[in-house]
Every structure is written in structure tokens, then in C-alpha cells.
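I'd like to ask you about the structure that follows.
The complex is shown incomplete by one protein chain, all other protein chains being positioned as in the whole.
Labels for the chains are A and B, by order of writing; each one numbers its residues from 1.
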Amino acid sequence: MQNRIKKVSRHITQNEGLIFEKSSPGKKAYKMPPLDVPEVDVKSVLGDSAREDLGHMPEVSEIEIIRHFTRLSTWNYAIDLGMYPLGSCTMKYNARVNEFVSRLEGIGGAHPYQPESLSQGVMQVMYDVAQCLIEITGMDTITLQPAAGAHGEMTGLLLIRAYLDAKGEARKKILIPDSAHGTNPATAAICGYEVENIKSDPVTGMVDIAGLERQVTEDVAALMLTNPNTLGVFDQHIHKVADVLHAKGAQLYMDGANMNALVGKTRPGDFGVDLMHLNLHKTFSTPHGGGGPGSGPVACKKHFEPFLPTPVLVSKDGKLHFDYDRPQSIGRVRMWYGNYGMFVRALAYILANGPDGLKQTTEDAVLNANYIRAKLQDVYDLPYKTPSMHEVIFSDRLQTQKGVKTGDIAKRLIDYGFHPYTTSFPLIVPGALMIEPTESESKEELDLFIDAMRSIAAEVEEDPQYVLDAPHDTRVGRMDEVGAARKPILRWNPK
Amino acid sequence: MASYPSDYRFTKEHEWIKIEGSTGTIGITDHAQHSLGDIVYVELPKVGTEVKAHQTFGTVESVKAVSDIFSPISGKVTAINEELSSSPEKINADANNAWMIKVEISDAFAVSSLMDAAAYEEFIKEEGTR
Partner (left out) sequence: MRYLPKSPSDREQMLAEIGVSSIDDLFACVPGEYRLSRMLDVPRQMAESEIVDQFRDYAARNAAGYASFLGAGAYQHYRPVIIDALVQRGEFLTSYTPYQAEIAQGTLQAIFEFQTMICELTGQEIANASMYDGSTGAAEAIMMSVRLTGRDETIIARSVHPEYREVVRTYGQHQGLVAHEVDFELASGRVDLKSLEAALTDKTASVVIQSPNFFGCIEDVDAIAEMVHKKGALLIVSIAEAISLGAVKPPSAADIVSMECQSYGVALSYGGPYCGVLATKEKFVRQMPGRLVGETTDTNGKRGFVLTLATREQHIRREKATSNICTNQALIALMCTVYLMVYGREGLKDLAYQNLAKAAYAAAEFGKAGEVLFAGTRTPRFNEFVLQTDDDPHDINRRLLEKKIMGGLPLKRWYPELGNAALWCVTEMNTRAEIDAAAATLNAGGASAHNRDKELVGQK
């Protein structure tokens, strides 16, 4: 079967143990400069609080650290190696100029408490990126403070709650579609709301308006909606959804996880959304870094302005400053001003694109997803025929007849040199294959992916067991996750 | 194919209960353990907790799923099977004997609404074809 694989070849990788296993007393990777002040006696300065030793902290040399991480790095798949079609995660190219500018001395070295008079440049970055994001979303104002998407959701719900409380309306419920990300209900719960699920229309995957009308009462604070939703479908009745909510005084919160399908083509602020978060690590290309850092600004309409987290960046007399005097504010959601380094990267991305580039980016993302859809829909089941935007969701219905599930196809895809798509999500599609190519893929790479997916579909027919046993060519095979969960080993211990 | 003991009663949420006098011993069915897959963790209430019929009293976890466990009857928990916290795999190995809690039954009437083994087997067969 190996001759079917076009993208990758077998390759030698180095073995590497844990750093602790390389440690040996006396090895060093550092050198301190000479102390230029009088010595102190640690014991007499710290007394009983003085530390005796540092246990099993490693002692290694610099070359060993370089090799250690370089070897480890070769065991990872990455966007820089190839297509990473994880649906909903938006694994797009992370430009290197973003990394470069975020490390410039006056930016990377700025202390969060340095005087405002000496921070006008770093504050201007915040101001400029905020203006761009407000324009892109069609909103009136924004907070950059939330550290990630889920943190943005929390901030958004706290804003809704503060706004309603100020009006004397203690509403208890948040409506969440059954297709939503897990963070939505988890966030609603930590903001003290009851979660009520709403069913999607079984044919279109959109919000069922008649059902929504029944569920929206005076007790509903908001609907949290992802648009396009997790099926990659743009909700055509979005304005009706907003009208139904607004008629009862409820708010429309948009999870901006899929904003990369809309930038430059349509604006949530124009189609009735009251507030939303953005994931700078998705739409605005800040690196995922193996699982963070993210950044989750919340853009909103004017009525939320008094409640924004403190401090709020304001421009006054030609100077920028932070306004801490916000009596109606929900308070801080994290210290200082947010994941600042991500604002720098997002702004650099926006400047590299300009209005035309942002629009073309969105168009290419949608083009790529639809190309995959067109080329695979005869071999994989397409549960929702509604038009796709930036991602396409198939199901494993045809393959399960041979006992092969979405997770198995995903593992086999690894052998073909691709990162798997998102498996088993959204939950409303049993056995989902959620594929998001992003705009960063060339036609050549897409064709290789399509070829791989078609080839796997053929393998499922010819030799399903081979697919079930995948991956075959990775450094390590499938992991014993059951053993890991039953008897967790969460740290290294000396033998 | 596991059998379902004739002296047990069953719920639609796939728990079993064995009643001896006023004490009910509760676990999950073989069908439940099979559909959950490898069980990695069980969360049980403390002794003395009041449980209510049709309400959840604990959870079972596989690697990627959490399921609530519902009580077939109402009453007070008198014992829990401590062994399951270190060896949850016993449920996969022998669900009929891997009991979870023992309950002093306060509402004997509810028992009559539970299924017997034959009815339960019929129930899971129907559920499977849906």
C-alpha cells in the first residue's frame, strides 16, 4: 500500500530520552556574570525560609538542550510541514515577520507598569489593532483583555449579565445550539447561567426558527451562536434569529471561532450580533504553539461599553491612556491588558494583508473547503447538503459498514503525511470528519490530500483491517490511553 | 454474550439492582459497560448520602466520555464498593458482580416499575434497532 503515498517518505528520526535521564552533577548550560555587589549569607537573610536543595532539577550542557528539543521537534507535525486540516481550529500559516516584530526591544521588553508616557508606542499597537478589529466585525467597541477564546466567551457573558443587571433584569438562561463547541456550555455554567440546548434544523443544520421562538422567553439572557456554525454552514436566518431574541430583550452572542469565513465579506455587527469574541490564534494567524497562547478579544455594540473590563484604553489630547475609573465595569478578567504579544502579531498580519488581502484570504479559505467537498463527496457521506463555507463536514457512514470509523481514517491519514482532520465533532453528526483546509493550502497540496482521502476510502473497501491498524509509519503506535487514565503517571520519577 | 441474572431488576438507563430485604445493591449492566468501553474511573457518593429514584448518584468515565449513573430506587447509601476506585476495570470484566453502592431502600413501591431480565433484554434489543 506504500506506493499509494505520494507526499511523504520514510525518514530516520533520532531517539531521545527525558532530560532528567541525561542529567549529571557538574554539567552546566549557564554562566553567571560576576557579582558586583557585596555577598550575602543566604541563611541569615532567609532564615528558616532558605531552601536546602533543588531535588531532581536537571544538570545538562547547552548542546544537550539544543539537541534535546531539536530531536523532540522532529516528532511533531506542524503547519510548516504541511496541511493541517483540523476543522474549527483554523491552522493557517503563521508569518515569521509577526514573530520578528513582537521581539523588537521596545515591544518585547516593555514592562506592564512602565509609565504611560514611555508606553505610547505599545499602547498605539493596542489602539490600532482594536480599530481594525472593530471595523472587521462591524462593532462599536472592544476589549482585548481575554487571554483566549473561552476566556472571551466568559467576558462576553459577564458583559451580558452586567448589562441586564443594570436594567434590573435577572435572567437565568443561556440558549446554546446542539452543534456548539464544548466551551460554550462550560462558560455559561461558570457565569452562573442555566444552559438550555436548542436543536438545529435536521436538514439545513441552521437554527430552527420556530423552535427558537418557543424557547426564547423573558428569562433568556442570550443565545450563543457560532456563525458559520460548526457544520461550516452560514445561518441564512441570522437576522431573524437576532429579531426573535431582541423582541424579548435577549442578546445575540456570536462565538467568533469561524470568523475567518467572513472577514471582508460580511460583518456580524451588520447582521444583528450584539457581541462576539475573536480568536486571534485562528482568524488572525497568531501561532497555536502546541496549544496556546491564544487571545480572545470581545467586540461589542455600544450598550456594553460601560461594562467593559478595566482598564479601558482611551485616546485623549493626542495621548493614549488607561482609564481605571469605570464604576460599572465587570472588573478585570486577567491582569494587565491581555496577551499583548498576540496583538502585535495580529496587527502585523492585518497590515501584511490590507483590505484586499483579507478579502482574498476569506475567499480562498471558502474556495479550498468547497474544492475538497466537490472532490470527496462521492466517496464520503455528506450529512448536510447545505452550502459549505470555510469547512466541510463528512460522516463515516459509508466506512462504518466495513467497521472503520472516523478516528481510524484519521489515523491512516497520518501515514499519508497529513495531520488528521477533527474527528467526532460536531456532536450532531455521528462519526464526523470535520475538514478545514484554510487559505494557506495550494492546489497541489489540496490535490495530494484529496488523493490520500480517496485512497483511504479505497483501502477501507479492500482491506479495512489495514486502516484499523493505522498508523503504520509513525515513531510510536497508538497509545494506551486507557492505562494512562487508570493509573496516571504525570511526572518523571527517578528509578 | 453476558446473561442478565433473573433475580436482578433493571432500569432504562442501564443500571441493575439486586434486592435483599430492605437493601438494594446497585451496579451498571453488561450492556452499559460494553457501550462505554474501557472504564477508567468511577465516582461514587459518600456513605450516608440520600439517593433518589431516576436521579444521578455518580459517574463512570471512559477515556473520552462521562456517563451519569442513575439510581433505580430511593434510599440512603449504606456502603460503596471502594475497590472500584483503584480497579475500575472490574466493571468491564464482570458488570453483574461489580456492584457500586448498597442502599437502604426507603420507597419499595418504585421497584415494581423496574424491568426484569427478560424485559431488559428485549429493551436493549429494541434500542439497538432504533
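In this section, a contact is a pair of C-beta atoms (placed from the backbone, for glycine too) under 8 Å apart; a residue touches a chain by one contact, two chains touch by 3 or more.
On a predicted model such as this, the values are computed, not experimentally measured, just so you know.
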Inset, instruction - Would you mind spotting which of A:G55, A:G168 or A:G318 touches the chain that isn't drawn? - result: A:G55
Inset, instruction - Could you please point out the chain B residues that touch the chain left off the display? - result: 41, 43, 61-66
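One rule holds for everything that comes next: only the chains that are shown with their structure count from here on.
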Legend entry - chain A and chain B: spacing of chain centres that average the CA atoms, whole Å: 39
Inset, instruction - Spell out the part of chain B that touches chain A in their complex, as residue ranges. - result: 38, 40-41, 61-63, 88-89
Legend entry - Residue ranges of chain A touching chain B (in the complex, touch as defined): 481-482, 485-486
